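With one protein chain held back, the other chains of the complex are shown just where they sit.
Then we have chain A:
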């Protein structure tokens, strides 16, 4: 080993590192990883070690190495989208408002309940939604929030429990005027 000094630094870092592996394998690993120092023979600096990211001894345990494990990005991407959906990482839905020139998008996972969502919509489109009643729907406003569910039907926002709403909502539409009245309270 040319740069024992560097190895010492590695050793120190390794002592604090969390690694998977049985006790007693430490020594072997240390020897091996020192031997594997990617950049060698030159005045070793921390900068070199950090910049490459491939020097496994210095990188934090969870840092991902380029191209490892060797799974093609095509395959990774195909599975990744599914994982994101499964973990519910961000559920963006389109929001249209009758009369507005363009649509908006909101992330439903940002809200915990209906009032938060309503407030956000009201701020976004500068309107007021009125008060929700279980039987009559929204009263006190020309605007009625609706959503399209998985079956393609247009439903009134607020009828079902929040979690059920988030999982079935495909897009939102703020209805206005006479069309809204049909969904709202009977006038």
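Going forward, contacts are C-beta pairs under 8 Å (C-beta built on N, C-alpha and C of every residue); 3 or more make two chains touch, one makes a residue touch a chain; residues count from 1.
Everything that follows uses one rule, which is that contacts and distances are computed from a predicted model.
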Which of the following names does UniProt give to the chain that is not shown: "Tryptophan synthase", "Transport inhibitor response 1-like protein", "Serine palmitoyltransferase 1" or "Eukaryotic translation initiation factor 3 subunit I"?
-> "Transport inhibitor response 1-like protein"
Which residue of A:76, A:105 or A:139 touches the chain not shown here = A:76
For chain A, residues touching the missing partner are 20-22, 24-25, 28-29, 31-33, 35-36, 38-42, 51-52, 54, 56, 61-62, 64-76, 78-79, 82-83, 86, 150-152
